[in-house]
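Every protein chain of the complex appears in place save one, which is left out.
Just so it is clear, A, B, C and D label the chains in written order, and each chain counts residues from 1 on its own.
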Amino acid sequence: MNLVHLAQAKSPWVLHYDASSCNGCDIETVACLTPLYDIERFGAVPIGSPKHADMLLVTGNVNHKSKRVLRNIYDQMTEPKVVVAIGICATSSGVFHQSYNVLGGADQAVPVDVYISGCPPRPEAIIDAIIMGAEKLKKKWKEEEHPVKRSNQGSDTERSTADVG
Amino acid sequence: MPSRTVIPFGPQHPVFPEPLQLTLTVEDEKVVEAVPSLGYVHRGLEKGAELNDFVKNIYLAERVCGICSFMHSWTYCSCIEELLNIEVPPRAEYLRLIFAELSRVHSHLLWLGLYADAFGLESLFMQCWRVRERSLDMQEAAGGGRVILSACTIGGMRRNLDEDMRRAFIKEVAEIRRDFERLVPVFLNDYSIKKRTVGVGVLSKEDAQSLGAVGPTLRASGVRSDARMLGYGPYKEMDFEPVVEEDGDCYARGVVRVKEVLQALDLITRALERLPEGEIKVNFRGRLKGEVFKRMEQPRGEMLYYVRASRNKNLDRFRIRTPTFANIPPLLKMLPGCDLSDVPVITLSIDPCISCTER
Amino acid sequence: MSWALVGIGVLGAPLLGGLLFGIDRKITARLQGRKGPPIVQPFYDVIKLLAKDSTYTNRRQVFYLYSHLLWMLVALVILLTRQDFLVFVFALTFSEVSLALAGFATKSPYSHVGSNRELLQILASEPVLVFMAFALYLATGSFLTGGVFLIDEPLLFSYPLLFLAVLLVLTILMRKSPFDISSSAHAHQEIVRGISTEFSGKYLALLEIAHWVELIIILIIVFLFWVKPWWAGVLLALGAYFLELLIDNTYARLKLGTMVRTTWAWGFGLSLVNILYFTL
Amino acid sequence: MFQAMMPTVLKNLFNRPVTREYPYTYREPFKSARGRLVLDMRECIMCTACEKRCPAGAIEIKRKEGLYKFDPYSCVVCGACVEACPEKCLEIDSDWRRPVGEMKTEVWHIEPRRKKADTA
Partner (left out) sequence: MTWNQFLLVALALPLVVALLNYLVRLPQIRKGSIIVMALALIASAVWLHTRVGDNAVVLSFPWADLTILILDLAILAYITYVGIERRHPYIIALAVLQLAGLLYIELGLRPDVSEVPSLVIDRLSVVMYLVVAVIGSIICVYALQYMEEHDDRAHPEERKGRFFLWFVLFLGIMNGLIFANNLFWLYFFWEATTLCSFQLIGHDDTRESRDNALLALFLNSIGGLAMIAAIFLLVNTFGGAAASLSAVVNSGLAVLSTSFLIALAFLVIGGFTKAAQLPFQNWLLGAMVAPTPVSALLHSSTMVKAGVYLILRLAPAYSGLPLSTAIAIFGGFTFLAASLLAVADDNAKRVLAYSTVANLGLIVACCGINTSLAVNAAVLLIVFHAVCKALLFMGVGVIEHNVGSRNIENMEGLAARMPAMMLVVSIGVFGMFLPPFGVLFAKWAAMEASIREPLLVALLVAGSTLTALFWTKWLGRMLSTYPREEEEVQPVSMPGYYVTSLGTLALGLVLLSLGLPAVVNGLVLPSTMTWYPPAIQGMSGLNLAAFSWANYYNPEIILGNAVVPEGLFPLGLLFIGLLLMLVIPMAFFEPEKERVGDIYLSGENLDEGPLPLYFAGAMESPSKVSLGGYYFRGVLNDRTVLSLNIVAAALMVMMIGVVAS
């Protein structure tokens, strides 16, 4: 099983969806593929079909229209899967928090496993997030007895607030 | 009986970084009909802006689009400056021009990369983005952010450029030019690229004008039109001549952008060399009153801003018309009759920026 | 004894193919100025896919996917046992047809378009392979692949033009640009992942493994052009492989019609001229 | 030229890859880069200037309870608050915030201190 774990951590295929971002996070996500950052070093390749993907990268806040799309894509991904919310819009809703068409962060539609702040986050930060997501992928597979649970419930994860100082 | 395939092309589609849906009706592989469907990126930004203090709106305007972010903040700021009758110091205007052209360089390089990806030349995509990283480094060093700069503010600039950096910039621009010139012949001469782009998605001069195309899409169809010719900011001192191509196909649109990158690099160098000394920001007081209408040239084309205010902290009305919005009707004109494989190339050839369009 | 060799071949081909795919990804990355993934990356991918949950549309999809891999292996066995080249081409076609049918089995527009394109790829690539069978016969007096081991002069010397035609269709078989139109790691432009859009988990892994085997088969085809001494053929195959990588990275993906026209015009032209020249 | 891409590609093959091996080597961001907002609440006078200026609503101040909440996952690092702060409590660091599995709001309890009536 160690081999499987190794393989899972080493080959996160990512699917990117722009829920309604301003492009800033999108282009930084795409920049991760390019020679200077090259996330393929960690086996991460961008993939078009959710059926192949292990990791959903969400940028931008969820609005009424993109919520359905995001859910559909998430449902079509097969277990184990993780969701990475990239950028402020996807974590909360950033500067758009007042807008009528903004429902909030990505966690309004799908359960999010990794949050990365920044507006937009640097490619380095996105690499960090992908590596962290890949580690979580491994854990998810271990937790849930294979074959994994069928239903993909749970879109209403609450943001937890904890005291720090 | 013709047998037709109906394909949803997007919103989640690997070729578009942004969600745009085209409902394609395809016969064999010929596109018969393309119906766009928008609204995936609609955030209600304009309405949101009316709820805000107008100063905060700079940050909102910047986030209309992450790629041409600087242009949006410049246009917004100059609208407010006009309402408040602020004279922006010349150094700030020059800095704005430098950042604007820098964002044009990075936007066009980004586009050239995506365009290369659209016709499946991945290594070219990589090379374009690799060159682009240099311009991002410049933006980060000077503006503080790789993509969203937050450098422009009402009354001037928040960031200055010291002398060392100015020299470094001139050098860096030369480097970008050197790197980019290696890629220019690929876009201009490569056999396979020409095979995919020449004669694809032709937009005639008449169609371009009557359908209201703007920016490189319009200029590639042989129309000499560029909002920078209005001479806002320091452009009037730059003896500026827009790049025009005649053919109106995807290849021509590529060529226009390739040449515009070189032109923008030129403009940056010239502006850096002429950069006047002095203040970069003036303070302002007062409340807004009146309405203003601005046209400026984004990397994607001409952008319109409309701002109305009535002695209030907030704006009464805030309206943006972005270049992609104007370019969608020409796109729909170009799509029917093309091959399915051409759809990404044609769609990308207008350089769609959906987040601009839908705000 | 020889059967043991066949067994080793059948088991070893996917491993070797996977490794070559890893090298492919590494070299491609280097050509693009990137560092690239580790060489064993394809194995990571496949192990991960095998461990992943899978979905399917209907039984026929699964059936034809297995059939794709299986007939690829049958084709490999036919080559390894030096049997009839024409039958090998048929087995390979069966394999590709199975893949197309697996794509068709789902009512997904993307895999549907992908499958149709896959069929056109078969249409574009098969003729040259059949011509190669005829060339084999004319050069060795037998349709058996084993025949090339009995002649002293490499096949390449008598069939240089045919070799060019084979190189042309190699881009199709290897699913590389400019003719990578039905499905691939990178042909996401218009049809997402093409034929494989609807495969997931272990079914996608099956497809990957079949690609590995296919790669080995392709390299063996090139190898046949120069079998004596054996290392010359291996070098030739690796050279062709590297050439395809270079072409992949310097060519835009061409369109369907261009593919069929080019391969039929040039493939038929070169092969036929060469065969006529040889017979006359 | 027929194969315009070939020289670039071959040059890449024989040169070292340009990849910055990020997690293994760390490239210092530019000094002026806006990476994240760092708060040093020792000097805070709860004047709410930052709260008012924040376009993203990331800062929430409850003066009566002495609560200062900062949500780093709403902050767009624009620097408006830094410019507004009279006590220079806030600072922008060029380093970036690392990804987390769970978002946490940073909360400070600040004792209402001497009021700087003259500076308000």
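The rule we apply is simple: contacts are C-beta pairs under 8 Å (C-beta built on N, C-alpha and C of every residue); 3 or more make two chains touch, one makes a residue touch a chain.
On a predicted model such as this, the values are computed, not experimentally measured, just so you know.
Touched by the hidden chain within the whole complex are the displayed chains A, B, C. Only one residue from B:Ser37, B:Asn160 or B:Gln209 touches the chain missing from this view: B:Ser37. On the side of subunit A, the interface with the absent chain consists of residues 17, 49-51, 68-70, 72-73, 75-76, 78, 147, 150, using the contact rule stated above. In the full complex, subunit C touches the omitted chain through residues 2-3, 53-60, 62-63, 66-67, 70-71, 74, 77-78, 81-87, 90-91, 93-94, 97, 100-101, 103-110, 112, 115-116, 119-120, 122-123, 126-127, 130-131, 134, 137-138, 140-144, 146-147, 149-150, 192, 197-198, 200, 264, 268, 272, 275-276, 279.
Contact residues of subunit B toward the unshown chain are 1-13, 21, 23, 26-30, 35-37.
Assume only the chains that are shown with their structure count from here on.
When the interfaces B-D and A-D are ranked by C-beta pairs in contact, the top one is A-D.
Distance from the subunit A centre to the subunit D centre is 21 Å, each centre being the mean of its Cα atoms.
Averaging C-alpha coordinates per chain places the centre of subunit B 42 Å away from that of subunit C. The distance from the centre of subunit C to the centre of subunit D, with each centre set as the mean of the Cα atoms, comes to 51 Å.
Among all residues of subunit B, those that touch two or more other chains are 13-14, 52, 59-60, 63, 121, 123, 126-127, 130, 146, 190, 193. Contact with two or more other chains is made by residues 3-5, 9, 12, 17-19, 21, 29, 55-56, 76-78 of subunit D. By the touch criterion stated above, subunit B contacts subunit A in their complex at residues 11-14, 17-19, 39-45, 47-48, 51-52, 59-60, 63-67, 69, 110, 113, 125-127, 129-130, 133, 136, 146-148, 353, 355, 358.
Listing the residues of subunit A that touch subunit B in their complex gives 15-18, 20-31, 33-36, 46-48, 50, 60-61, 63, 65-66, 69, 73, 94-96, 98-102, 119-120, 122. Put simply, subunit D touches subunit B in their complex at residues 1-5, 7-9, 12, 18, 29-30, 32-34, 52-53, 55-56, 76-80, 92.
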